[in-house]
Structure formats: C-alpha cells, structure tokens
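I have placed the structure first, in the form of structure tokens, so that the comments after it can refer back to it.
A single protein chain has been omitted; all remaining protein chains appear in their positions.
Going in written order, the chains are labelled A, B and C, and every chain counts its residues from 1.
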C-alpha cells in the first residue's frame, strides 16, 4: 500500500531507485508566493552528495536538481513542486553478485518477502539514494521556516567511540558553520580529526561505523503540534526513524530521562524580561504534551553502522542455500556525515507541516483570517 | 487540525477528557467476523486501571467498557467499533489551584498557547486517562493478532536506577505471566521488590520516577511494513512516542548501535532446519529496511518521571506572573507500570494496520484473492 | 478498510447501527473557543427525526444528543467532540423475515458479499439512521459557518412528478423559513400540498417516491477549494453522493450544461459597485476550476425512491433460493423531507473543512499569521 508520502497539510512523495533513471520528490500543498529556484535547493543536495571525501563513498553523482513544476516567474504557485534528479553514475555491474544473495543488514531479504522480487541494483528503492528527494523537498521547507525565523541545525554528535565536546552542544557553543566544513559534520575540529583517524582504521579493518546526529530547532513559537497521535514529537520520531539506518530517536534528554526523578527533570517556568514565558531548563526538548513550548526543540537519532562491509559474511541465497558473501563496490564506511542534512530535511518537513496544520486551531483567529 | 486518529487500513480515533463524561475510542475498518465481547477487552483495561497498588494513583475508576456498535451476535461486523468508558470518579475540586497556573512538565502552558484556553480538570485531554481508549482499541487488535499467531508482550525493564536481570530479557528467560503479577510490571520478582522500595523513597521525598518499557513482538511474518516513510519501525516510533511521557523510542539494539562496528552489528542469515531463513542474532530488532524480517520485533520506550510531584515548584500563571505551585491530589509516583499495557496496545494497532496494508503488495496474490 | 470518516483538516467519523445501542459521531480537529451546547445541535436532529408526519416513518426516536467530550465551560476545546444519541426504539422483531432474504434496492446482499454476514436489524449500518451522526456533526459546522457569515440552505425541489415553482428557486424568491414548516421540506406551499396528495397515493399503491434536494450556500469567499483531485465540487459530490439514496449530484446548471453552447454557459465578470468582482450569471454554480468564485454555490442531489415498499417483490435468500418478499414494518414512503437536513450537514462539513484547509495557501499570510 502507498507508503512513500509524508505530511498532511503539505505532503512530500519521493520516488526513484538507486540505479533507475532518476530520483526525486513531489511537494504538494506548499504555500504560494515564496521565491524559489534551484539555487535554494542545490546547496543542501551538495551536502548529501557522495564522493566529497575519502570517508564517504567514491560514487560520484552530480545530483543536479531541476524544478519541473510548481514555480512560475521565480515564485511558488501553490501547486505541486516537482523536483527531479537524474541518475548519471549507474555502474550496475557492481551489483551482479548480490542479485540472488541477501546482504546482511540490508533490505534485500525483506523486500523479496514483501514483493516477491526486487531491484537489486544498489539496493533499488531501499538505497540511501532515496533520501535525495527528501533533501530536495526539505530544502524548500527550510527556506519557508527561515522566513518565519526558524532555524534547523543538525550536526554529527558522535561517530563510533568519538563524541564531540559538551561545550559544542550548548546553544552558545554550537558553531553551525563549522559542521559544514568538517568531513564528519561535527561542529568540533578536534573530534573531527579523531573521527577521521578512527574511520581510516575501520576501512583498514574492512568494517564500518555508526553514530549519532542531533538536531536543534530554534524559533518555533509555542503551541505547534497536534495532541494525541499526531504530537509534534511523535511526528518527529516517525520522520527521523524513517531514515534508513536510524534505530533510535530521542527528544530532549531522551533515554536519560528514565533514570531521573521528577524534581530533576521538570523544567520550571519563569517570566522573561520581555514579558514572555521562559523555561529555566530544557530537559523536555521543547515539547510538552506533544506541543511546542517555545524552547529549542532537540531531536537525536542513532544510526547503525553501514551494513555494507568488505569482510566475508554468512548469509543465504534467494533459493534457500547457505553461502558466504564478500561485497565489492562503492560504499560509505560511515553514513552519518551525509545523513546530517537528511535529518535537517525531515525535521523541516515535520515543522512546516505542523505550522500549517496549526493555523486552524482557534475559531476566532479562523474567522478573523477570512474577514481581513 | 484533526490529530486524534491513528492508522490507515484500520483507524482508531480516541476521545474524552480526564474529568469529562466519558473516554473511549472508535476503531474503524476492523475486519468482520471475529468473535468479540467486552470480556476480551476488560482485562487489558484492568491492567491500566488506577488504584491497584500504593505505588500508583489512588483515583479509583471502574473503567468498565461498553461496545456500542460494530458487533452483532458476538462477532465484529466490519463497521466502526465504538468503545465507551464513562468517567465515574471526577473530583474536579482537586484541580482548582491549577486552573490559572501552569504545572511544570505538563501540557497546561502549551494547550493554552495552542487553543487559547484549556480544560484544566486533571489535564483534560492531555491526561494519561486518554490512553484508556487506546487500550480498549488495542485489545481488539491484540485478539486478531493472537488468532494470527502473533504475541505482543510488553514489560517494565527499569524504573529509576533499578533494572531487571538480563536473564529475564531473553526470549527463553522472559516470563510473561510474572509481569502481570508484580506491582511494577517487571518480569523479575527481585527487581520488583527493589523498585517498590525505591518508589516508597520517592514518595517520601515528594518526587517521582521514570523508567523503561520494552515490548517483544513474536510471530510476525517477514515482509510486513511499507518502505520509505511508513516503515514499520517509523510507525512504531510514532505510535509509541505519542504516549504521553515517552521521550525516546528504540528498535532492537537502539542507541547502542551507534558505537558498534558493522561486523558487530550485522545479523547473519542462515537456513533453519525447517527450510526457513533465520538470523543468527537480532541486533536489528526484527526490522530491515522498514520491513519485518521474521525475527522478534523489539521496541523500547523511555518514560520521563511523572511531572506531578508534591514539592513546591517555580512556575507562572496564565496572566504572566511568577508564582510557586505545590500540587495536591492523586498522582502516580511512577506511570510506568500502568503504561505497559498502553505500549502493548499501540504496538498492536501498528501491527494490525501493517498486516492489513500488506495484503495488496503483490499483483498475483491480489488477483488470486478475488478469483478464489 | 476504514471508510467511516470524512474530512482532512476537520474529520467526522460516524458510528452505530439502526438497532444497536447508539448512533453518533466524533468531530476531530474542530477549532477551539466556539460556544457550543446540545441546544445548538438538537434542532437539526429534530428536522431529521422520524415520526413527524404521516408521510414519514412511524418509528419514534427521541434522538436526544449528548456531547460527551470536546466542550468545556460552554466552548469547544479543539479536541474531539463526541456526539452520542442512544437508540431508544428498537423493535427488532419487525425484521425477522429479512434476516436471510435480500431486500431489493437495499444493501443486504452487498454487505453479505463484503463482510460474510450482516446486522439485519433495520439495515444495521446501512440504515438511514447512520445519518443522525452526520447531522449532529454538521450542526456544529453550520454554527461555525454562520459565524463566518455563510448560510447553507437545503430544500426539497421536487418529489415524484411535483416540482416547486421556479419563482421559489431564485435567491430573492427562496423562503428558507417555509421549508421548515412544510411536511415535504419544500419552500412552496402549493407544491407541498400537491406532493402530500401524491404521497398518499403512493402509500395506497404500496409504493414509494424519490425526489430532488437542492442546496444553496451563500457567503463563501472566493478562493476556497483545492485544485485537481480535492476540488470543492469534487468534495461536495463525494459528500452528497455518500448519502444513502443519492444517485446523482449536480453543481450549478448540472446536467443541463451538456446541451448548451459556450456563449450561453460562460458567466461574465463585471466589477460591482462596491469594487468587488461579480458574475452576471451563475451557470457554474459558484465554482470555477474547483475553487469558489464568490457567487452562491448550488448543489443538487437526486434521491431514488425508498426501496422499502409493501408490495410482493422477487428476490433471493442468502442460501441461494428464489423467493418472494413482502415487507412489513415502519418505512418512509419518501425519504426526501428528512434528508434535507442531511444534505445541509454534508455541505457544511465540506465547506468548514475547505475553509480551514485554505488558510495555508499563501506564504505571506502564513508568515503574518505567526508573527501577529
């Protein structure tokens, strides 16, 4: 059944396989009148693009985005925005040895079980390449959020055993520019260096690494999110967990909350000097009862190590025989640096959707809206 | 905007406030012909019910469920199943001191920001009482799953600093009956005793505790779940994160995956003696590429400590004044034991929905279905 | 699969069978802060209620609505509004002869084919009684629309061969009060008298009649409705066609458009004296390209004659035998008068949903909304 769409007020639908003709996305329901061109989107795709350093895959894709609809005279029209990226580097021959053998940690076996067969070239639809469409659509939402004074900043928090310094995690200490310059996406040059050394070790040992990406969303007004099932944190959890290799999603203090006592975890309210309500701490990560409380929203995702490793692995064939598989080809020893912008994109889609959904929450404002 | 529904093929919609007339749920799209009576649902509600021990709230609700539609001559008819629980113990006077003061850690402030005012009696819609509707609807799904050979077993894994023994966590060591008998929902009597002592300390110190609930789902065939946005793990993340106090959701090894290397984390495939594909480990928690792989599905949720504590807390009023609040009334020092069945219910809703969504995945099976 | 809900921004879900415990609806996503009590809803239910005259069914239901959630201190809270009507007059014995025989023109056979069995008491879920939930939810929307200056006025246009005078159809000639007083729902006393005589003839001849209901919606601002699939006229068509006995839905001139030429059908635009855009005619029925144009919206529904007639009819049993069926019991010789308020309710649900969906259409207004 249909499962390639996300969102209610605005809705993104992605399409495309790793080695098909193209990947991309349609973004439907996006508000009209915002200036938009390929130049607003391309920088985000470039952050996701493979082949930028020796710690990511050697595959080289131009990932050049074209806007095929929904923009007229440089502005969005309110109609579906079609974002297309043609695949230019399809070396299908690399994948011939996995056509009938299930790669451990990949979706080969489960796709075959669900659909009866699969596009085995580079993982087909289950490839990380699918996220190019998410990033393109997310970039459009990031621009809208930016015009509303909302910033979405994801960065690598850890890879394998290396974690960035706590000083770099605070709102004051976080240097967003730095994460764009380091190979790892870490906003901490020393941790970046250590990580690169660790990853070189992983490559030598023919293994791979996982890591943690954190996303800080600032400027969201209080009152955003729907109660009960479509809580803002529930939507963030779904959106971020839907990124290929994610195995855990945390909000605010996340898992650490379970061992705390109520008097340690509750965030007190105080009136700010500007007459607005503030919290004196933010263990909750900016969301109470599924609705934003005006503090920064903090989301954290744990990524498993890339399943493609170059050691021999035990597995089975699609005809039910035990076998051993040694992968060749182009694979990232760690997916995390390239996934940072994907986390940003998914958070942006969630927030943009939630902000539009929130507009009809009060009868008096709704009536005013149509009167003016 | 509408946000009180979950599910695509089957859809549950809950309603009701803590101190309103009733709480409940409608379950729409449920398959016809399954035997169902109140007796199938009540035991699950009884597990969620307040007032069962001195470590949960003293509020006493009968939580007697009535099926008002969708069942005829003892079987589901395929039409909406309406499940109603009238509220019988509404001591609204308990809440008069919070009508204009925001309780830290609660949704009072955020509801006011969203809606302009709120039902302040017991948290209104944001109360944990809303989950009674989820449990009732989940119980119906649990019966269907059971008839398909699928079991859903949640249990308390930790509360505060006390964790159950690792021996109780394995498929062989897990004693599902035990969790129904202990006060904490732990399938480990020693940990249960320690936890009760810890919670008594919390009550003395006028604070509260959080904890971790784990859910093991066995018997799910491989091939269930939709790729991309509606992945099975993404749906589980959303469904479980939508439970009031949850701040983190993990699948399989969860957060621990981030520090592992690929050769440690990948689960190898081997042919079983019965000719079926098996994995030799289950770090992935039963889901690969968003689709079930036939192993047990493992979901873990971290619950924050109950925000209602009896110490004075700094907060503000809805007129923008700093104030101090000391709560009175009936509150759980820990919500975790009562939330175990809520986690089961949410997992059951996700699985039942995913199983029905999966039926149309292959053209040949679809054609056969209508031919036979 | 779930099919008992309508709407996107706000969503109504109905439940209940003709002879079950209760019927009703949940309205989710409704804006907060609107004054609401049972007294706003009951008058609409009374218009739908059976037993008001000798030309409608003799069944007598109090149809007393209770609001079980979503309203606090007399105002909507933004959370699901649960509307319950208990069934008080269930004479199940009337239906024993149809338990295993398919009534022609009813859904008995098709429900059995879909679900394997059916609640045969009074048609179960397929009974017109299901519309009580629609009317209750629609009444809530009608109040919101009214506060926005929008009126929704449905009336009987024809029954069998009797049509109301064209003079009563124009915006100036239409007397909305009159339709509430006549037995037929016609805003034309002479046609009402003729219709009653015709229906008495139908009863004598043990047959039934159909008719046409028209709905005029005034005050809708231009620009409401989504393009392509969710056009305003497409949503109206779905919502009205989903009422049990409707076999045709027309917008504006409807079927008559097919025989006209472009120069006859196009509505010219002119500037009004107040500086607003007007159309000099309204063949289009207030919708162009699926979006409201500021003129009155005109919807027309053709209702088939009530299938329950008291003549012997050829049919089959659920065991595959030819048989003859003569119905007894309480049946309307015409459903149209009671369906007028159902058409109003469905149009109100569509309009309220479309108005809320429309709020996010422009980026600049969206940004302003959150700035102010």
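FYI, a residue touches a chain if its C-beta (ideal position, glycine included) is under 8 Å from a C-beta of that chain, and two chains touch if they have at least 3 such contacts.
Since the model is a prediction, treat every value here as computed from it, not as a measurement.
If you put the hidden chain back, the residue from A:78, A:187, A:262 or A:307 that touches it is A:78. Considering the complete assembly, chain C touches the hidden chain via residues 1-6, 8-9, 14, 102, 104-107, 109-111, 113-116, 125-126, 130, 158, 160-161, 202, 205-212, 221-231, 233-242, 244, 247-271, 275, 277, 280, 283-285, 287-294, 302-309, 311, 313-316, 320-322, 357-358, 360-362, 364.
The missing chain lies against chain B, touching residues 8-10, 29, 31-34, 76, 78-79, 144, 147-148, 221, 227-228, 355-357, 359-367, 369-370.
Interface residues of chain A with the unshown chain, by the touch rule above, are 1-5, 7-11, 13-17, 20-24, 26, 28-29, 32-33, 66, 68-70, 72, 75, 77-82, 84, 114-119, 121, 124-125, 356.
Rule of thumb we're sticking to: only the chains that are shown with their structure count from here on.
When you average the Cα atoms of each chain and compare centres, the chain farthest from chain C turns out to be A. Put simply, the C-alpha centre of chain A and that of chain C have 44 angstrom between them.
Residue positions of chain B touching 2 or more other chains: 1-5, 8-9, 14, 114-116, 125.
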